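Every protein chain but one is kept in place in this view of the complex.
Chain naming follows the written order as A, B and C, and within any one chain the residues start at number 1.
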């Protein structure tokens, strides 16, 4: 199989049941009980008003009834971080059940390569040309070599689950991910480093690339919720 | 407010993103990775085949991407059991934020009133006429009296959250409940007592009434999944 | 059985595996890996330094390895709120398996009875003498009457699970509760209304009484963690 090197991630919305009015309906059960269902159409500004109140007061549960399913393709080292989010559902490509493809993430020229500062207070800066060259070459050689060893073992009849041990964590893997809007905001608050966040976060760039794509979808599906999330300093309720 | 006595529960599907093919798409990521999305239409029997395999082998995660939201109205003692299911999202009517209505569950003539046998091996049988009469009267008098005391405190300016202390656990309360299909099957396996279940369960009748209504909806939305669930002895994967 | 009225809650530590150094050991795996286990004794101030960093930066996972188990006795309406905290383990007294005792919570003279202000901006104030008298009488009469109806049904051979329907939500129930330190801080941040909290909360007084007793134990077991929790505005990491 031909080796492929990429520097981005794929995030596609597969399906969703997520809207601002779902949040409002769920929240209104508290105060209206059996009459919740009679509710008439709300204006955008009425939606925003209640949602903003919930966000500010950290009433998180009404956001749990809105759910999104994504197909995501990203390097294994991103999945390793992603799966630490336990409030989500995952089905991932399996190196036990299929031969993994030779598709590898390699940092491109925009990827900041150099870490400045001490533990707990890092910033990242672009590398110089040589650093980028060394990185590009190291990734490509190493991935190519590892995949050759993988294929050699497979050709000799060694089980996929054993042979895959040599593949690097920069190998792409794909998964279905389902998350509700509350978990989504938790993910976004931790996995994007946005100026003006109430609690600053320092995500690795590659998982942030996933988070950015999630956020675009989230904003489209639930614009008032997203607006209130931003307005309240990106603190997950 | 006029007192109302009822003997049933309300379960309405509010929205869903749940289907047999969602299960299959999610499961196929394991073996097909990036080609999952190319998948063409499956026949019902192909869906059943894979779903039945997943159910039998207890691969539960592909069922988590299908999600259902219900509006449910049931007595508080049912909610007390329902909320023990932690893999679900809830928003319930609040006795702090609103005056609770005088609507109370009272067992009707079909409710088996008498428990026969010793701990761990109970069966229930219909009561005699007198037992049903005593129960009916006890519920009605007690609820009526409690609600009068509730109203008396409210009239005196006592806070709702305090006054509601006297209301009985048979008072109806309503909530939004969101569950995925895996959690749903766990709920159904524990909250219905069906002959031929691989692991027998002995739910209280009133939560079983909720479970029965959930199951009707679940079966309509995900017929092959439901069929495989039944066929495998109602064991949640 | 003789009726008992109480105005407090019981919280006893049953067992624990919780300490500041557990937090530090777990956190150090990140940076020290296999050498984590060599760690020598830390001074209190070293413990506080790292723990405070974790708290401030919202690294919550190292707090999950410290676990506390409590025996708690509180009114049912408190349990209804408590069980909304899904990151905990519960075993509660069952009205299906035993005859519930006639022990009821009744607000005492210190309980603020009157709610002032509008939704989302309430304060509570002490009631006048008459309000306290009405409340005391309403609770006592109502509970007494409900318990008599309960006993009448039991005497007639009606099952416990049916008869308990008339018991009020102010009836005491007891449970084992196990929580880790991260869940504990989440509970404390939401269930205590403390001046100077970064995110203010407005818990019902009775669950706050449970939270106060939890916090005493938590502070004793994990003093540096508690200090950092307070110092960072009672925001759960």
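Operating definition for what follows: a residue touches a chain if its C-beta (ideal position, glycine included) is under 8 Å from a C-beta of that chain, and two chains touch if they have at least 3 such contacts.
Just so it is clear, the structure is predicted and the values come from calculations on it, not from any experiment.
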Checklist entry - Which listed residue (C:25, C:122 or C:199) would be found touching the missing chain in the intact complex? => result C:25
Next on the checklist: Could you pull out which residues of chain C are in touch with the chain that's been left out?
Outcome noted: 12, 14-17, 22, 25-27, 29-34, 36-37, 61-62, 64-65, 67, 69, 71, 73, 89-94, 97-98, 100-101, 172-176, 178, 180
Item to check | For chain A, the residues touching the chain missing from this view | outcome: 75-77, 79-80, 83-84, 86, 90, 95-97, 105-107, 111-115, 119, 124, 127, 130-131, 134-135, 138-139, 141-143, 145-146, 149-150, 152-153, 156-170, 204
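Everything below uses one rule, namely that only the chains that are shown with their structure count from here on.
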Checklist outcome for this item: Taking each chain's mean CA coordinate, chain B and chain C are separated, in whole Å, by 26
Next on the checklist: Using mean CA coordinates as chain centres, what's the gap between chain A and chain C in Å?
Outcome noted: 34
Checklist entry - Using the touch rule from the top of the page, what residues of chain A touch 2 or more other chains? => result 31, 61
